[in-house]
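All protein chains but one are shown in place.
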Amino acid sequence: MINGEKNIENPIRWGMVGGGRGSQIGYIHRSSALRDHNFELVAGAFDIDPERGKDFGVNLHVDPERCYADYKTMFEAEAKREDGIQAVSIATPNGTHYEITKAALIAGLHVVCEKPLCFTTTEAIELEELAYAKNLVVGISYGYSGHQMIEQARKMIENGDLGDIRIVKMQFAHGFHSTAVEKNNASTKWRVDPKVAGPSYVLGDLGTHPLYLSEVMLPNLKIKKLMCSRQSFVKSRSPLEDNAFTIMEYENGAMGTVWSSCVNAGSMHGQTIRIIGSKASIEWWDEHPNQLRYEVQGKPAMILDRGMDYLYSEALIDDRIGGGHPEGLFEAWSNLYSRFAKAMNAKDRGETLEDVWYPGIQAGVEGVRWVENCVRSADNGAVWVEYQ
Amino acid sequence: MINGEKNIENPIRWGMVGGGRGSQIGYIHRSSALRDHNFELVAGAFDIDPERGKDFGVNLHVDPERCYADYKTMFEAEAKREDGIQAVSIATPNGTHYEITKAALIAGLHVVCEKPLCFTTTEAIELEELAYAKNLVVGISYGYSGHQMIEQARKMIENGDLGDIRIVKMQFAHGFHSTAVEKNNASTKWRVDPKVAGPSYVLGDLGTHPLYLSEVMLPNLKIKKLMCSRQSFVKSRSPLEDNAFTIMEYENGAMGTVWSSCVNAGSMHGQTIRIIGSKASIEWWDEHPNQLRYEVQGKPAMILDRGMDYLYSEALIDDRIGGGHPEGLFEAWSNLYSRFAKAMNAKDRGETLEDVWYPGIQAGVEGVRWVENCVRSADNGAVWVEYQ
Amino acid sequence: MINGEKNIENPIRWGMVGGGRGSQIGYIHRSSALRDHNFELVAGAFDIDPERGKDFGVNLHVDPERCYADYKTMFEAEAKREDGIQAVSIATPNGTHYEITKAALIAGLHVVCEKPLCFTTTEAIELEELAYAKNLVVGISYGYSGHQMIEQARKMIENGDLGDIRIVKMQFAHGFHSTAVEKNNASTKWRVDPKVAGPSYVLGDLGTHPLYLSEVMLPNLKIKKLMCSRQSFVKSRSPLEDNAFTIMEYENGAMGTVWSSCVNAGSMHGQTIRIIGSKASIEWWDEHPNQLRYEVQGKPAMILDRGMDYLYSEALIDDRIGGGHPEGLFEAWSNLYSRFAKAMNAKDRGETLEDVWYPGIQAGVEGVRWVENCVRSADNGAVWVEYQ
Partner (left out) sequence: MINGEKNIENPIRWGMVGGGRGSQIGYIHRSSALRDHNFELVAGAFDIDPERGKDFGVNLHVDPERCYADYKTMFEAEAKREDGIQAVSIATPNGTHYEITKAALIAGLHVVCEKPLCFTTTEAIELEELAYAKNLVVGISYGYSGHQMIEQARKMIENGDLGDIRIVKMQFAHGFHSTAVEKNNASTKWRVDPKVAGPSYVLGDLGTHPLYLSEVMLPNLKIKKLMCSRQSFVKSRSPLEDNAFTIMEYENGAMGTVWSSCVNAGSMHGQTIRIIGSKASIEWWDEHPNQLRYEVQGKPAMILDRGMDYLYSEALIDDRIGGGHPEGLFEAWSNLYSRFAKAMNAKDRGETLEDVWYPGIQAGVEGVRWVENCVRSADNGAVWVEYQ
């Protein structure tokens, strides 16, 4: 890419639910969707407070009439317009994802949803079937998966550079919630309330991120059984966990581990994934995403840098600036939104996309399924459970 | 910031000269200027080939009538429109910066120009005086200077955290031109042609970047004299250098060094700046821009991370996403374009901006001056020269 | 220390079993024991081949008459001499440690033994009781534990710098045995033969190292239960494992994990320990042992360097050279042998050592006990087992 003008023919008419004033996640959705003119923000139900939401939307140059009080009103009103929205992004608390996604799909809208998609596998499969039936895209915002070095990792594994895969070692373990910060922080408080956050805290909020990276890199790997031990080191968070260890056995005999934690004191993110094969390992760290460590047994360790000709060509097509210059989280998200646009466009034309993957409804389902299995194991005494 | 909606009231009507199809630098200008709705791209003379330029502009949703064959036509035509451009960004080869900037200023346009502003201090001062006379902003795209950790460094020094400053150690030394790659690469070829590139290659193209970082961090430091030794390790580049060492003595007795190189084989960028004081040092590396190393003599070395509360508040206001998540070059550029917009807006209202700095015309002048002094030293046998 | 002359009054008369020609471990025992004149090598049964052993000993200036054909002969002959050995180091394959240690203790000799001390907790406790009854030192060569930064970690935890300890994360995971290298390598072959190596490979050979570091740093932490999942990725190694994951619950509610592996392709050692408390974490990596990472939540991460005045005084007393200069594995071992000498000397005088810890018989017992519990868990389907 490099020159970054990868528009589809006509930008997709796009609305948002949530993501209003003060929302970090709302900004990153907009910044990424609008980056390459693939989406046009034309409507929104940005805030639980309608006035504040309208103010916010107007400031973003959204027509005041299309700044709605709630998502139901928006879906209804937009459906009546010739130029109504084609897609909606959902950036609301976890507990509302299911109902809004369902309503959007019924309204015939493509969806980009924050994970978790919902709280139960049953609900997730319902949404999956609905999306297939309506032929609509549901994109899940696993932002880091859009980084070029993830694509490089995927191709290296596919091409056998690592040999047979034996171990997948994952973690997302930060330290920001080492104390009960939620007591004085509304934006954290809901995360430890099962009614709003669902059946888990760090498993769903953190662990699913590297888990999805493993799904991207290793699309054929299937979990056979797992065990999960979870803790609430800050007691008031119980029954939700602030730390969890998961061990997985895959169907082909490979093993995986995920460490999910928000009490890893002093760690900024600690999101890493290491794939170990019979010949070599690769390791990626989200805080320094432009590098991928490649260690062939018996050879000097190598550091692969984004943008370099020695990478697989698939890892170069999303570059916006030459190697050496740091790209960051926003570029990864923008890459995803660009693929969402292509996928939505293709669906609308009745076409099938080849050679473009993105975190879709299946990624959403799998995240929910994994959390459900982890919780089932943990709540039965951290026993091994068959993966369902 | 965090939620990133920092628009000025009305976006600035904005055009581009150069930066068309296949231009990496053109993309980053647009991506940064448009990021936060501070600019609106309404005109352009994007390409030396008018048809190709129009195609390109139309693809960016620029009115075909406002896609011009050249900058002169654009300035003339836009001046006649009520809704004509207020600002222009110049992303053309070095040899044209002077004349285009001059024409833009005469046409009453704010300017954002790639460095070098021009080839001689005389020309640079002429532009500076013109900009002052016309009360116009000239922004220079020293993109990395917009990164929040540079602001943190600036405040640390200002607040005396390092003690008295003794040594400023700078380098921008990559290895991509270790061989004569320009022989088969048009986009590199002009850089080693004095007619197009000016009196230097790496001094101007690379060395001025960390030099400007030092000007931001140490606004009161004045060079008293310097010596520069330059080499053309790839012989065909002579008289332009592909490597240079510069040593500077500042008026207060501090010392500075700059290593500029494109033959540092195997290095990606190698742009670093280390400021050494009587109490402590700080060090920043553009390839991992979210970290700033802080070493107090006799204490454990510290790694400061972007977005953390322990930073000076001035280093937090431009954050678009929380700490731990990597921001990159695009965010740094966007921060600069945001300040350019504020500065242009203030100038237009006849106001003076307090508390906002940006790489302005003076930065452009100082870069040209430094290269001129370096070349004068080098071409006289790498002798010490009084700084003029 | 710094000037490194920390001899006890009279060097201990010392012999070796094993560790002859071509033995890396033999060299490090001798190099460490003789470093500071605390031991004098006066006898040995260096080799299973008596002639080769004598040759070897003579080359080390051992009296040919005191180069014995086997350990039994040595213990018997030396016991008859006025100047007979007081201590013996055992550097033979795992399967012989128990019988030789037992014989040495019965012969009234202090012992330094490679881990594992033996194969079963029953045997281990028998040796422990024998050592107590005979008032003899049994040192276990957990070499890395002698490094000064381990002492620093121990004091930091003791002094509450980390707050309440929540998680202990350990690993020793190298990649050298990613393939069946043992097929052509006698010195590796025995490690995967249960008869010679005991009930485990990597759990005992690798995992016990960081486990012992945790025992040093956290002497009051007691394992309540654990689960262990082990694999033989190189099939021919079965039933011995080349990879294992262990999760431990401590009696106070803290959690621990140990990753033991020799198939972590491309990793050199990968021996790390991270201790996570409610306020801060520390992390140490054996490949760069002079640094200790200290991360206080909400503060910049710090890198503590060996030899610096800001360390606890206990972490400075073993320094042989100033900070900045790298000390390595040999210094860590030498520190241990120095403590072994002091301990032996004190025992001989009937004194009790205050303020000197070393990996003693209890460390040997605990390593065996941990492996036994891990194997019991793994062999029952990786279930949780009460720690016995």
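Letters A, B and C mark the chains in the order given here, with residues in each chain numbered from 1 onward.
Here is the rule we go by: contacts are C-beta pairs under 8 Å (C-beta built on N, C-alpha and C of every residue); 3 or more make two chains touch, one makes a residue touch a chain.
Owing to the predicted nature of the structure, the values given are computational and were not obtained by experimental measurement.
Q: For a quick check of understanding: of B:33, B:227, B:292 or B:311, which residue touches the chain that isn't displayed?
A: Checking the options B:33, B:227, B:292 or B:311, the one contacting the hidden chain is B:227.
Q: May I ask which residue of B:77, B:130, B:296 or B:346 touches the chain that does not appear here?
A: Reading the full complex, the residue touching the unseen chain is B:296.
Q: Considering the whole complex, which of B:56, B:119 or B:245 touches the chain not shown?
A: Considering all chains, including the one not shown, the answer is B:245.
Q: Contact with the hidden chain only, please: which chain C residues?
A: Residue positions of chain C that touch the missing chain: 2-5, 7, 21-24, 26-28, 30-31, 35, 37, 59-61, 174, 268-269, 286-290, 305, 320-331.
Q: Provide the residue numbers of chain B that touch the chain removed from this figure.
A: Touching the chain left out of view, chain B contributes residues 162-163, 166-167, 169, 175-176, 178-179, 227, 229, 231, 233, 243, 245, 247, 249, 253, 255, 257, 259, 261, 263-267, 276-281, 294-297, 299, 301, 381-384.
Q: Could you pull out which residues of chain A are in touch with the chain that's been left out?
A: 294, 298-305, 308-310
To be clear about the criterion, only the chains that are shown with their structure count from here on.
Q: Between chain C and chain A, is it the same set of residue numbers doing the touching on each side, over half shared, or a different set?
A: Same, since over half the interface numbering is common to both chains.
Q: Rounded to the nearest whole Å, what is the centre-to-centre distance of chain B and chain C, using the mean of the C-alpha atoms as each centre?
A: Chain centres of chain B and chain C, defined by C-alpha means, are spaced 56 Å apart.
Q: Give me the residue numbers in chain C that touch at least two other chains, ranges are fine.
A: Within chain C, residues 294, 299, 301 contact more than one other chain.
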